[in-house]
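Only one protein chain is missing from this complex, and each of the others stays in its spot.
Going in written order, the chains are labelled A and B, and every chain counts its residues from 1.
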Amino acid sequence: MIEALLQTLLNGAASGGVYALVALGYTLVFSVLGVINFAQGALFSVGGYLTFLLMGGKIGVNGALPGWGLPEGLPFWLALLLAAAGSGLIGLLVERLAFAPLRRRNAEPLLALITSLGAGVVLVNLLQLLMGAEGYAFPQSTDALAGLPDVLVLGGARIRTIQLLLLLISAAAVLVLSLWLDRSKGGRALRAVAEDATTAQLLGIHSEAMVRLAFFLSGGLAGLGGGLIGVSVSLPGPYFGIGYGLKGLAVLVLGGLGSVPGAIAGGLLMGLAEALVPSSASGWRDALAFAILFGVLLLRPSGLLGRRTVEKV
Amino acid sequence: MIDNGLLVQMLLGALLGLSVYLPLAAGQLSLATPAFYAVGGTLAALLSTRWSALGATASGGFPVPSLLLELVLGGLLAGLLALLVGRLVLRLQGIYLAIATIALVEIVRVAILNLPFTGGAVGIFAIPQPFATAAGYLLPALALLALAGWVCQRLEGMPLGRAMAAIRDDELAARCMGIDTTGAKLTAFVLSAVLAGSTGALAAHFLNTWNARQGSFDASITTLAFVILGGSRTWLGPVVGGLLLTALPELLRPVGDVRLVLFGLVILLGPVLAPQGLITPGLLERLGRWGEGGKP
Partner (left out) sequence: MSQPLLEVRDLSRRFGGLLALDRVSLAVQPGEIFGLIGPNGAGKTTLFNLISGVTPPSSGAVLWRGAAITGQQPHRLNRLGLARTFQNLRLFEGLSVLDNLLVPLQRHPRTSTAAGVLNSASHRRAERQRLDTAWQLLEELGLSALAERQAGTLAYGDRRRLEMARALATRPALLLLDEPAAGLNPAEKDQLCELIGALRQRHQLTVMIIEHHVPLLMRLCDRLAVLDFGVRIALGTPEEVRRDPQVIEAYLGTGTGGNAS
């Protein structure tokens, strides 16, 4: 009984960690530009597929180059890191194409919703062209996890190692990022731009560079999430990131737009709440996040940990 | 290249574009249209396959008056849902409203997927046909679009439409000028839902099968793209946007799998190249002068 609960909670915390990664990605961009990057879900997919290819996975029969793949797979850790970096770079490209032109023209922020989604549609369909629409499973060999056993026994509960890794890696990423934002010079500069771009500029902080940094990190977080989910579950098709992108959006609002601790707490809360849905009602699980979101928005529109704003007259 | 089936789809797209346009004309970014579309379509699919009083025949035929009844009922049910939900969500501003309506779309989608009587992932199929060919659907789709366009046109010269425009410009000032902004926003939201619900009822018959995928987040953004690319300052914008963007993926079919990438590029580059959309009030004015033979 206790073991089952422990297992459930760990599963919940693990997916909660991934939600937090996605939500943090949104948060970074939102806090510097005040807009939502709807390509986040697509970048999540990109991260998953990049990890797969870097670990030595081969392109399927419906792909552009059937059977093609790296001659030698990289170890899990390295593949994950490189995939995150690759997603970050593609995130930069999304910024160039979907956000920068609108910013230069001082266009309505609403338009960025459309352009970023357009970028997402392009990415997902490019993935589909390259890899085909079929799902992929990662090679489940022991050396994929750097020699760790597949299953660990903890206090009587059998736990998949990858779930534990998922939780640890997302926790580490979240921790490093929040420490970096709080303590480092670069992080503080980023937050300064988020607070007040004009003043930051006067203080000599190059806000365009900070915007690019935010997009790189944000894309990297999404890619990391995609890689982790891909390894621990599978890649069910190029669109699989979109669902995580939407859940991340729910988490983002749950925690409060622009709040880093809010994104982390919201992610964990959402993951745990989903894990506690009984399996007989598992079909409804995907609606839970949005039902919670709905409730929170109505009770406290600025989110659990967000700041309230007052309109100035 | 454009056959009757595609024409009907284009008209349905234009109707959905108008449904997104209505709340936006009152400054409210609602992405809930696919949820109401799904509700209307599901109701029509259920009624026509389960309720024999509507007169579905064994050979899959369906009386036209029953179809009209379904359009009304689909609109009403969606409108009722909008009335309940709108009271709650319209207190939210800007991006919060957008996200809350995305949440509504997802909840409705999961509900249709999981409810015991909506056919699960497969959905409801063999929905009876009131018309033998796709061409038959042209008339009801055109009529619905004409009705919706006429209402939108009327709005511009009457209090509700002016109140909506005022709210879009400055909600607080509108409140201080005696406008019941909550009421005006709610009316626009309900009108949008009624339109989407009726459109869904028509689409369910036209498509012959209906499932949860009809109302998804993708549809939220695609329909918003109709309005943004078509132009959100006059009701003709979303109509043109809906017609063109629905046709585009089909017209691109010859280029094969690259077509969805190209479609994405259009959505990506459209707002950059034409931030006001294709149809702007200024353009209509120039066209009007040109039509009268005068020189600008």
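General remarks:
In the analysis below, a contact is a pair of C-beta atoms (placed from the backbone, for glycine too) under 8 Å apart; a residue touches a chain by one contact, two chains touch by 3 or more.
As the structure is a computational prediction, the values presented were derived from the model and not from experiment.
Considering the full assembly, B:A165 is the residue among B:L76, B:A165 or B:L262 that touches the omitted chain. Of the listed positions B:R50, B:R87 or B:R154, the one in contact with the omitted chain in the full complex is B:R154. Think of the hidden chain as still there; on chain B it touches residues 151, 154-155, 157-160, 162-163, 165-166, 168-170, 172-181, 187.
In this section, only the chains that are shown with their structure count from here on.
Distance from the chain A centre to the chain B centre is 31 Å, each centre being the mean of its Cα atoms. In the complex of the two chains, the chain B residues touching chain A come out as 29, 88-89, 91-93, 95-96, 98-100, 102-104, 106-107, 110-111, 113-114, 172, 217-218, 221, 224-225, 228-229, 257-258, 260-261, 263-272, 275. For chain A in complex with chain B, the residues that touch the partner chain are 36, 38, 97-98, 101-102, 105, 107-108, 110-111, 113-115, 117-126, 128-129, 242, 246, 249-250, 252-253, 257, 283-284, 286-287, 290-291, 293-294, 297-298, 301, 311, 313.
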